[in-house]
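Complex shown without one protein chain; remaining protein chains in place.
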Amino acid sequence: MTQHQNHHGGRLERGGRLDRDQPIGFTIDGTALTGYAGDTLASALVANGRLRVGDSIYLRRPRGVLSAGVEEPNAFVRVNGEHNESMLPATTLELRDGLDVTLLDGIGVLDDRPDRNEYDKMHVHADVAVIGSGPAGLAAAKEAASGGARVVLFEQDFELGGSLLSDPTITVADQGALDYVASVRAELEAAPEVTVLTRTCVFGSYDNNFLVALEKRDDVASAEGGVSRQRLWHVTAGQVVLAVGAFERPIVFSDNDVPGVMLASAVKTYVERWAALPGRDVVLFTTNDSAYETARCLTKAGATVTVIDARPEVKAATSAQEGARRAGLTVRTASAVVGIEGSEGVTGAFVASIDDAGQLAGDAELIACDLVAVSGGWTPNVSLHSQRQGQLAWDDVLSGFVPSAGVKNQFVVGAGNGTYDTDDCLIEGARAGRGAAAAAGFPASSSADGGDAVAESAEVWRARQHRAAGTVRPLWAVPAPDGSLDTHFVDPHRDNTAADVLRATGAGMRSVEHVKRYTSISTGIDQGKIGGVNTIGLLTQLLSGNDTKAIPSGQPGQDAADAVELTASGQPARRPTPGTIGTTTFRAPFTPVAFTALAGRGRGALFDAARTSPAHSWHVEHGARFEDVGQWKRPWFYPQEGEDMDAAVARECRAAREGVAFMDATTLGKIEIRGADAPEFLNRMYTNPFLKLPVGKGRYGVMCTVSGMVFDDGVTLRLADDRFFMTTTTGGAAKVLDWLEEWSQTEWPELDVTLSSVTEQWSTVAVVGPRSREVIAKLAPDLDVSKEGFGFMEFRETTLASGIDARVCRITFSGELAYEINVPRWYGLKVWEDVAAAGEEFDITPYGTETMHVLRAEKAFPIVGQETDGTVTPHDLGMDWVVSKTKEFIGKRSFSRAAFTEPGRKQLVSVLPLDHTLRLPEGAQLVEPDALGDYTGEGLPTAPIAMVGFVTSSYHSQALGRSFALALVKDGPTRVGQTLLASFGGKFAEVEVREPVLYDKEGARRDG
Amino acid sequence: MMVIPCPFCGPRNETEYTYGGQAHVAYPENPDALTDEQWAQFLFYRDNPRGSYAERWQHSAGCRKWFNAVRNTHTYEITHVYRLDQARPDGLPKAPLATKEVGA
Amino acid sequence: MAEQMTVKPAATGTTDAAVLGYRRSPAHHLAELMAAASGEQVRLREVPFLTQITIRATAPEAVEAVGNALGVTMPSAVGEVAQGEFGEGGSGSSGSSGSSGSSVSVVWLSPDEWLAVLGDEADTGVSIAAVVESLSVALGERRGQVVDVSSNRTTLELSGSKARAVLDKTIELDLHPREFPVGRAVSTQMESVAVILWRSADDTWLLMPRASFAEHVVGWLADGMREFS
Partner (left out) sequence: MSQRELPQHPDFLWTNPDPKKSYDVVIVGGGGHGLATAYNLAKHHGITNVAVLDKGWLAGGNMARNTTIIRSNYLWDESAAIYETSLKLWETMQEDLGYDVFFSQRGVLNLAHTMQDERDSVRRVEANRLNGVDAEWVTPQQVKELCPIININDDIRYPVMGGTYQPRAGIAKHDWVAWAYARRANEMGVDLIQNCEVTGFVMDGDRVVGVETNRGRINAGKVALAAAGYTSVLADMAGFRVPIQSHPLQALVSELHEIVHPTVVMSNHVHVYVSQAHKGELVMGAGVDAYNGYGQRGSFHVIEHQMAAAVELFPIFARAHLLRTWGGVVDVTLDASPVMGLTPVDQMYVNCGWGTGGFKAVPAAGLAYAHTIAHDEPHPLNRGYGLDRFVTGALIDEHGAAAVAH
């Protein structure tokens, strides 16, 4: 593909920030090449004479390296190896020994092998965060640090210096540019409170100066693990100094995407920083003075340079044009490159004169060359500023959007603020550094670097910026001799051209956001860094009607010369400017970030806490299978050798109903409540009365939301007149405490009530079954466990045989005689084991949540979250008895609304499949037998079939010897005895509606 | 990242807080005295301005105290933070139950 | 109304040593893991069985009374921890705890909530029940609460020159000595797990998560320690 290989320049014999003693071998598309330590992949390619990279994504046009930085739209690679990483720009990829890459055609390929690298996160707090280490950033950091402030300096490159790395020959603060960088670096690294982070890109800027940055640590990451390959920094900064530079804009002309067309500043960077010469015969096409520096360094490197300057002749002897001529260059003014010769690589540039309106003013002339360096002007990098809703204003002289209204506690300095003179950057940076340090409470110790003893007004400073920038003549689209705009690339990554923009305006698009969407400009990987402002400029030109040739006519309502754009004040501006058109929105991230780096360490077991009870190890040892209940790991069932779940659950159920079984109930939420008004408070929270609950007794209660829906339930014990011990559901523990706190604090602060969570202070073992009394008698010899001596819903404080103090309650969630033993959690395992030992002679059986569910369902005890879904009232559950008719409580008012009093509510019943072996799927819907019409379950019914309810719980009952289910059914209690059809998976089964409670209706078993 | 100044614990990241919606919406003194329309207003209607908004937050990962904050819902800037027993700063938006009823 | 019910009052004597021997701390089973993760630069261990009592009080005189019972001036602002001696030699002896004493730290948790932390009763001879009793008497009928939460949380100690680096990976708060000096303790969270974070010395930090989260917190910390091991 590359007959042009090695046609271009190559590595210069000296110079550059390279370690020439350290050659680095790498492979691209199977070809072995060599670079040096200090190279990027792109600089090594340039040094090897290879500008050509992958093809463009849709048009399959050959493309070359365009830039030397994060804005690169063409040069993307996949890094091969154990873990392929896709879509990395060659311009920012540090060259490493053995690097093996494949060029991409604008699109990535995801590797499906697991990424075994590590990624972590770090939080850092800074008094002053300085982003960017060019001259402005270094000056800012140096000043900010001088008074002892905590300063963090972020640099996305692997070297500090920013633009100074490409300007090594200039003098900065009376020393060589690189010496200056080294001296500031040394100073910063010596300061105890300063952190310098290279390879670290701040990609997100959020409210309150919260910054997010990604550090690439391939240089330190270890194969053994522990050290992350990338680190996400969460930065909380008092003050932020944005010193993030500017992007050079390409120029939109015909075939401006041919390999060998490169940004002028990138050319300079390759030559100066990496001693890599991108071309030997160079046409340099510029709209401004800055590119003359590129001409100078190219000449010095031995290249021939022809300057094509879009601007008319500037007569002043001090002009850049004259300077270049004096240096022996050919400078052609009022001219433009209007086309490129060559497709796989530049072999020549067509150059023509242009008139004041930017139209061609003569025939094009071909100048042979192997590189076209372009400079369309500069665009301050405003991404981070704009992510914080910082305002921008279009500056005609600078020909760019510059920050206007600032962001609170932020400073924007240097090229990112339109300050392009290095000395001015130092002044502006230092001033911001001092300002930030002072605002952070650590005034800088050093005095001014000079030049700003009296700070200029914004206007004076702007004038200074204007003088430094010189004259810029923006060329939003250079006409081609054939009038076509089809290969005038505006957004190379998305393969969008000026012709696309023209179509957009012709279609009625007036907003830049619409143009973006109509074309897809700025949606590519560089997110508009390359094409954003050129699009806006082009749009301005098209909507102004200046370029009459470019504006189609005859479209209804499309007289573009009359296009109306509104200014911020809402007044129509007949002549749009880039400022009135405005930019698209800048969003994080500034540069792409791997998903896995954002995921960090929170993977696998660390994704979310798994909460365990003190007896967890026992459950594991005894073969429990676990169920996730919220964050808790609860034993689900304990299969024995050869048992499936059904067999295990049947055995566990039998034990509980016929002998004795025990369950870990530690996960239930527990809240200690104290206060003179605690009874009143509970009375308002629960639907049933609590004022008269005697000390020593417990009561089951239901809580509702304000809108009357069941919210949680549980048993609350009265420990003393003013002390209660509330239990909640496992999943509801946190929300119930929050709920109580909210009402206590925000609505009824006058009530004397205090709440504390003791969920994990206590470990709870439920001992269940006809023989549980015997087990408890052994465990708690001091306790009178007789039916008379220890009644249902009572509790006792006692000392167990082991000497451990315990609170024993007689509570049942199965209908059987049952006890709950509560002990401080650190005795939980011991007491669990003691229960197992005491019960051994009765063949005590551990059971899990599944058996618990079966047992309670046989008794129609609802489970909040299973029988309820946020639309179910206590009445719907058949629990009218738990709803007071007299007292006021939360939710009560809602019950008198129409939807709660009219028939048709779904209410709890049990349903029995006529086929006793059929266990209905939970969630099966219920319909009336004649509701199906001719629907057989095949495919879908032609019209909706009315549903009357659905199955909430469904099990096989050991006690009943058959399958059964609970269901919420419209007017359920009135349907008892009716037959309904359960619908599931395209099948139907007849079920009989029954009263909810199927087992021990009289409640005879709870006393043993 | 919003940094919310808890009146008791000082500034902490929003991740430590629970949002509680509009402030100063008192539970009705006597719910039974309300019409269904009025009750619906209490249950389901909250102001939703673009701009200054008095709202409730709980410092759930810290002192667990509820407090009020005035925050701009567009800029997310918090201009006032005050305890439940402190008066609402002057000039803030009205309380919701004061506005007209909705039928339809 | 319920006077006929005899709810046994909490014992206030010293717990039997054999009984104390039955205790298992929440990170007991993680000791090996913690030891393996520890090295020269950072170490992690559990400090088990500290006596921890939640104190809730609102009235100034109630706050003063419980402070007196503990022998401290109750801290009044976020981050503050008061230190004192409970029992023998301290002003807070309840008279029922025999001849033992323990240093006590009182951590401010909210305007009306504190956590009193004392040594393991097996070491100090000061029983939890004795502290609860003493504080309950001090609080009296006034609004508030005294609750034993010794089992509710455990205490993990992270120490060493890289301890802060490990914490900075996971704690959002500013842990710089200017903002978080030695002796400061606050409620915050670690990857959405609530913890009390307490800087007990320059390079020593205590984290107190609730007991069921011990495994997760140890897992996070150990994972973060690996690069320093």
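Some observations on this one:
So that you can tell them apart, the chains are marked A, B and C in the order they are listed, and the count of residues begins at 1 in each.
Quick note on the criterion: contacts are C-beta pairs under 8 Å (C-beta built on N, C-alpha and C of every residue); 3 or more make two chains touch, one makes a residue touch a chain.
These figures come from a predicted structure and were not determined experimentally.
One chain is not displayed; in the complete assembly it touches the shown chains A, B. Within the whole complex, the absent chain has one touching residue among A:R603, A:H622, A:K692 or A:K1001, and that is A:R603.
Across A:A924, A:A959 or A:V993, the single residue that touches the chain missing here is A:A924. Of the listed residues A:V152, A:L197, A:V212 or A:L918, the one in contact with the hidden chain in the full complex is A:V212. Here the missing chain is touched by one residue of A:S183, A:T333 or A:T871, and it is A:T871.
Among A:R517, A:K735 or A:K970, only A:R517 touches the chain left out of the display.
The set of chain A residues touching the chain not shown comprises 57-58, 60, 83-87, 106-112, 114-115, 204, 206, 210, 212, 232, 495, 503, 506-511, 513-514, 517-518, 523-525, 527, 555-558, 563-566, 570, 585, 587-589, 592-596, 598-600, 602-605, 607-608, 610, 627-629, 707-709, 865-866, 869-871, 894, 897-900, 921-925, 927, 940-945, 947, 950-952, 983-986.
For chain B, the residues touching the chain absent from view are 1-2, 14-15, 18-19, 21, 36-37, 39-41, 43-50, 53, 55, 71, 73-76, 96, 99-104.
What we mean here is this: only the chains that are shown with their structure count from here on.
With centres defined as mean CA coordinates, chain B is found 27 Å away from chain A.
Among the residues of chain A, those in touch with two or more other chains are 236. Among all residues of chain B, those that touch two or more other chains are 13, 64-65.
The residues of chain B lying in touch with chain A in their complex are 1-3, 13, 18, 20, 26-28, 31-32, 34, 36, 39, 42-43, 56, 58, 60, 64-66, 75-77, 84-85. The touching residues of chain C, when paired with chain B in their complex, are 78, 109-111, 113, 172-173, 186-189, 192, 194. By the touch criterion given at the top, residues 1-3, 5-8, 10-11, 16, 18-19, 22-26, 29, 49, 54, 56, 112, 141, 143-145, 147-153, 168-174, 176, 179, 191-193, 210-213, 215-216, 219-220, 223-224, 226-229 of chain C touch chain A in their complex.
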